[in-house]
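Once you've had a glance at the structure underneath, I'll fire off some questions.
Only a single protein chain was left out; the remaining protein chains are all shown in position.
Entry: subunit A
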Amino acid sequence: MDETVAEYIRRTVLKIPRCQIMEMLTMWEFLSKTQLQTINVHQLKERISQAVVELCEVITSIVNDQIVSNSHNFVFTISGIFSCITGEETDSFNLADFKYKFKRSLRSALKNVTINFREYEDNAIWIRIAWGTQYTKPNQYKATYVVYHSQTPYVFISSLRSSIPLLCQALVHASNYHDIHEMELRSRCIDSLKDIVFKRYSQTFQTYHPRPLQERNVAPEKVDPRIIQENKREKERIQSVNQEIFGEGLQPKIEFAQYKLETMFKGEPEMDILTEKEPFRCVVKFSSPHLLEALKSLAPAGMADAPLSPLLTCIPQKARNYFKIKERKGILSASCLGP
C-alpha cells in the first residue's frame, strides 16, 4: 500500500477522539467485523492507529471519501449559484454526467488533484478535493470539502482557499448554471447553514394584531407570596416580542456575526478632527458558541431592551452574518448593504 495513504490513515485515526473510534471504523466500512474485533480500543492511540493501518494493508483499495463523516471540524461557507438555469439544463439531474464534467474541468486546469465523490440519501453530494501544484502531489491533509444538493442552487464549501476560482468554475461548468457568487454566511455547523438557506428553521410572520400569550404547560413556580413582581406586564411584553422576532423553535447554530462599519463618526463638535472628513472604519464582531440563542435570551435576561436591533435579528432571514454598513444618504442611520 502506498506510504502516503498509510500515513494518512494513521493520522486520521489519531485525530478521532477515543470514544468515537469504534463508531468511526464501523462507519468506514472497509474493515470487516472480525477485523474490527481484533482492535483493542483501550491501548495507546498510536498502537490503535498502527493496528488499523496493518489491517488496511490487506485491502487494496482504500476509498478516501469515507472520511467525510468527520466533518464537524470544518468551517463551512456557502456559495450560492446565482441566477437562472440556461437552456441546456435537463430536468433530471444526471449524477454521472456531473461527476465527469467536474473532474474533467478541474483536471484540465490542474493535473495534481485528488477528487472523490460520495452520495448521501438527502440528495447531497460530497466532493473531497485535495490540491497539489504542478510539481507536488496533492496535499491530503488540507482537503477542501464541497457539499452540493443537486436540487438546489446552493453549494457549501469548507475552508476557502486560493484555488476557489478554479473550483467555482468547475462547479458552474459541471452543473450547467450561469454563474456563481459567494454568500456572506459562514458557520461551523453545516446543518445550520442548510437550515437557514433552505428555510427549515421556524420562521415568524409579522402580526398586526397582538394576541395574548398562549397558555403553556409550565408547572406553577413556587413563589413566595412576600415577593411581589411589579413589572409582570412588561415581562410578558418582552416575551411576546421575543417570540415574534425569533419564533418558537431552536435557532440555527452560528458562531460569529461581523459588522464592518463605514459610517461617519458622530462625536462632540469640538473633536473636529474626526467628523465630516472620512468614514470611521471599525469592525464589530460578535462571537458565541451559539449566537442566535444568545441573542434570543438577551432581552429576557435584562441585558438589552426588546425589540433588539434589526441588524442582529435579520441574520437568519437575510442568510448572512458578515455585513458592511454604510451611511444612508440624508438620514443619519446605518443601513445594510451588499458586499
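What we mean here is this: a residue touches a chain if its C-beta (ideal position, glycine included) is under 8 Å from a C-beta of that chain, and two chains touch if they have at least 3 such contacts; residues count from 1.
Keep this in mind: contacts and distances are computed from a predicted model.
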The complex's invisible chain, by UniProt name, from "THO complex subunit 7 homolog", "alanine transaminase", "GPI transamidase component PIG-T" or "Centromere protein M": "Centromere protein M"
Residue among A:Glu3, A:Glu121, A:Glu230 or A:Glu248 that touches the chain left out of view: A:Glu230
Subunit A residues that touch the omitted chain in the full complex: 224, 226-231, 233-235, 301-305
